[in-house]
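Every protein chain but one is kept in place in this view of the complex.
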Amino acid sequence: MEIFLQQIVNGLVVGSVYALVALGYTMVYGILGLINFAHGDLVMVGALTALQTMMFLMGVAPGMSPIAMLSLSLLVAIPVCMLLAFTMERLAYRPLRNAPRLAPLITAIGVSFLLQTLAMIIWGRNYHTFPQLISTTPIQPIEGVFITPIQITIIVVSALMMAGLVLLVTKTKLGRAMRATAENHRVAALMGVDTNMIIALTFVIGAALAAVAGVMFASNYGIAHYGMGFMPGLKAFTAAVLGGIGNLGGAMLGGIVLGLVESFGAGYIEHLTFGFLNSSYQDIFAFMILGLVLIFKPTGLLGERVSDRA
Amino acid sequence: MKQTVVALAIMAIGLSAAQAQEMVVKLGSVAPLTGTISHLGKDNENGARLAIEDANAKGVTIAGKKVKFELMGEDDQADPRTGTTVAQRLVDAGVKGVVGHLNSGTTIPASRIYNQAGVPMISPSATNPTLTRQGYKAVFRTIANDVQQGSVLGKFIVGSLAAKTVAIIDDRTAYGQGLADETEKAVKAGGGKIVAREFTTDKATDFNAILTKIRGAKPDVIFFGGMDAQGGPMLRQLKQLGVEAKFVTGDGGCSPEMIKLAGDAIGANAYCSMAGLPLEKMPGGTEFRNRYKARFNADVQIYSPYAYDAAMAMIKAMQAANSVEPAKYLPELKKSNFPGVTGTVAFDDLGDIKDGAITLYQFKSGTWAPM
């Protein structure tokens, strides 16, 4: 039983990160119909920028409290990612907004690899140890089920940020403009919405979430690396599709479900297939789900409710 | 075929020019200098470079001519296809011997090209048994292979650690899987029980799901066949999941990098094995470490002493044969028998190192301490 519960915890932690990253994919897809492949790499940039900041802070103010240091590094990482996303949108995607469909997609793949290569040049190819400023000493809320403070932080922060985003999209004027743009660019523009700015803002907000996800991801595992964003990015995209792309609630649900599926999949696949398959197939679950959902229920779990699309 | 004639002519001119002063002999070194294990690749290259610089400093005379050795360092990106291209380039460049490659996955396809060209190849780090079992005459290694290492690890796990139940994880690479399989065999042979066999990849960072499953199986020992980049984070997650089993890994995790990446999660219950003797116990180990540090301003990672010995074996064979031509010095290379940095360097019929020693290490006060 405690193994079962532990797998739920594992799945929730991974799923929360997926969910946070999936929001970025889903917002951009909802508004532009573009899979921003480079979104996952913003997670990596966020983590490595924060690492750089922490290194700097440890040098100049060794006595600084961990919380202050973490906040300061986030305060650097978030704007950096936002700026990067803004630049990306402005230089690489906006000129292609009216091009044939394949063009922006190929560009997005290019941008993703460009970011990885640049990160490789700046931070080197080795794995870096990432300071775990929030404690990783596990506590046991239930006998035999271990969870660390950082993992709790991940779940809570993810939930808060998602709630904040939903409020932003549903309750504010900006959110209304975003929904209008998603619905129809031209009409939104006629109604006085600066659609270019709204689209740029969508990228920027997604980037902020990605930066937070990156810092939490790196804090949890204690490592950061130039290639760390790509796979989680693909999986987060899967989560967005699973939940119903363009739908904020769907992205969250999809993220959590995917996290749980991976965790249970790796844990129980051997029993379920009578020893024929084993945990070496862990990475195929996301792709299987992606294929199956797109083929059988392209609208995803929560469907594509046009009204609250962002 | 005019080009061949031209090339021959150029070679002839080149040779006569060299005769006048000194003979330049090129040796190749191949390892991944890019990618996630580039720190190990650079280490290999440095090892070979040090050997060559030593030989040059000492002054080697072959067939009456002073020889100047040169190292051609190449990058195979740990990719088999790039590996063969790079191998061909070294052969083209007329290297007289190659120290490399690092990974078994790249060494095996590349060995075919060296063998065809008759260029001796000594890998300082490829441990997959297949390498020396292809019937190639010019293929050697200075490190004990997976069969040797796996059997020592298995005996250690059921013997010294007295483990009854063992969980085994591998990273699905040629290296990790090979070592894990050999260790599994040896554990079973020693009467140990495999309670879980799990898998990850060489790019993964999250192991919680499989570690949770392993925790459920309550093993005495967890063995990981893989590299430090995964081993470090794995130790952290074991700690977070409250698993107290002993952790054993092979030479891929027996590095300073592993300790760095594991942070405070590594303790006295972590063990690793390394082919050969520990640097301190190697006949020339301490001296090697100091000279390495002085020359490259970096610490020895893992395999550089083996790369050093591999290059030395070639140089010594050339001296013994009084020729730098592969066909001439190959028989001498087979007969190698000299005290190297890592111990006595001598090869068996297959080309594996004879009596390849394997040392076990335990984590103690911030470093891997030989047991």
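Going by the order they are written in, the chains are A and B; count residues from 1 in each one.
Basically, a residue touches a chain if its C-beta (ideal position, glycine included) is under 8 Å from a C-beta of that chain, and two chains touch if they have at least 3 such contacts.
In this section, contacts and distances are computed from a predicted model.
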(request) Leaving aside the chains on screen, match the unshown one to its UniProt name from "Phosphate-selective porin O and P", "Sensor protein FixL", "ABC transporter ATP-binding protein" or "RNA polymerase sigma-70 factor, ECF subfamily". (result) "ABC transporter ATP-binding protein"
(request) Counting contacts across the entire complex, name the shown chains the missing chain touches. (result) A, B
(request) With the full complex in mind, choose from B:Q77, B:N208 or B:S336 the residue touching the hidden chain. (result) B:Q77
(request) Return the single residue from B:I108, B:A167, B:V187 or B:V345 that touches the missing chain. (result) B:I108
(message) Suppose we count only contacts with the excluded chain; which residues of chain B make the list?
(response) 1, 3-4, 6-7, 33-35, 75, 77-82, 84-85, 88-89, 91-93, 105, 108-109, 112, 128, 130, 134, 172-174, 176-178, 199
(request) Go through chain A and note every residue touching the omitted chain. (result) 33-35, 92, 95-96, 98-107, 109-114, 116-118, 120-121, 234, 237-238, 241, 275-276, 278, 280-281, 283-284, 286-288, 290-291, 294-295, 298
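By our rule, only the chains that are shown with their structure count from here on.
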(message) I'd like the Å distance between the centres of chain A and chain B, where a centre is the mean of that chain's Cα atoms.
(response) 38
(message) If we count contacts the way the header does, which residues on chain A are in touch with chain B in the complex?
(response) 3, 6-7, 10-11, 13-14, 125-127, 129, 132, 136, 138, 140, 146, 148, 151, 221-223, 225, 227-228, 231, 262-267, 278-280, 282-283
(message) Can you tell me which positions in chain B touch chain A when the two form their complex?
(response) 34-36, 38-39, 172, 197-201, 203, 205-206, 208-210, 212-213, 215-216, 229, 232-233, 236-237, 239-242, 257, 260-261, 263
